[in-house]
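The complex appears here without one of its protein chains, the remainder shown in place.
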Amino acid sequence: MTIEINYFGMIAEVTGCNSERMSVSEGAISDLKGMLVGKYPALKNKDFRMAQNQELVSEDTLLTGQEIALLPPFAGG
Amino acid sequence: MTIEINYFGMIAEVTGCNSERMSVSEGAISDLKGMLVGKYPALKNKDFRMAQNQELVSEDTLLTGQEIALLPPFAGG
Amino acid sequence: MNYKNVFIKGAISSEFIGNSIAKHQSKTNIGAHNIFLGQVRADKIEGKVVAAIEYSAYEEMANKNFHEIREATFEKFNLTCMHIYHSLGLVKTGEICLFVFVSSPRRKEVFKALEYVVEAIKADVPVFGKELFEDESHQWKVNS
Partner (left out) sequence: MNYKNVFIKGAISSEFIGNSIAKHQSKTNIGAHNIFLGQVRADKIEGKVVAAIEYSAYEEMANKNFHEIREATFEKFNLTCMHIYHSLGLVKTGEICLFVFVSSPRRKEVFKALEYVVEAIKADVPVFGKELFEDESHQWKVNS
């Protein structure tokens, strides 16, 4: 399946883009995370959480094909 | 001695004036209070505190000749 | 001794509050402001509706008490600045009668400080409020 992945803040600095589409096989968030760290090794040292369909998810959540986001620490306010 | 006595809010409604000067002999706040209730019997049913020289005082505080105030419940804000 | 006068004649306008906020933009060590506004409610009491409150005060003592509250608050909390304004005279329902404004580098301080100041004003300052009803009768307000 093809998933849209969005990057924000310092994570978008590492990836060099705000959004991309990626073909992934079925699996969990952890699998996608592994792929992304493979593509962007500097992610390994970054603090971020992942959201799927605009909800924070844990590593063992299954991929649904919905929008993914990599979210660095929040700084609102 | 002559003391200036100030009335506020619902207390001034009872006394019909905002301020008056009274001759009193030496004594405590309770003595003055007794005089005032004698002059204005409706004070007996009113809730008020007394200040001398702009400080709240208890009934057994001695009169100093400084300004007295009769303060009904506060309603600031 | 003369203390700073906290009282304003009549209602406190939203423009006054906006201007007060604007004046703090040059203080770039501030990270958090917290503002309390007291507004006159159209309370219904035994079928009659409050139309306005007429505020009076033992002004000299009240300004001394406001000063003491100010000193105690700066002592307890890490604030950059604090402003208090209270109405005297007529304030209609929907209008603002109390404006308390505290500022600090950090937000945790302003929350604690603002509540402390407002509760102290309610409890300790000789301000009196005559609630005027639409039929021109009145009753005296008491803080709860």
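Lettered A, B and C in written order, each chain numbered from 1.
In this section, contacts are C-beta pairs under 8 Å (C-beta built on N, C-alpha and C of every residue); 3 or more make two chains touch, one makes a residue touch a chain.
The shown structure was predicted, so the numbers you read here are calculated from the model rather than taken from an experiment.
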{"item": "Where the missing chain makes contact, among the chains that are shown", "value": "A, C"}
{"item": "Touching residue (missing chain; options C:61, C:90 or C:118)", "value": "C:118"}
{"item": "Option from C:4, C:27 or C:76 whose C-beta touches the chain left out", "value": "C:27"}
{"item": "Residues in subunit C touching the chain absent from view", "value": "14-15, 17-19, 21-22, 24-42, 93-96, 103, 105, 107, 110-111, 114-115, 118"}
{"item": "Subunit A, residues in touch with the chain not shown (by the definition above)", "value": "6, 8-10, 51, 54, 69, 71-77"}
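Definition applied: only the chains that are shown with their structure count from here on.
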{"item": "Chain centre separation (subunit A, subunit B; CA means) in Å", "value": "73"}
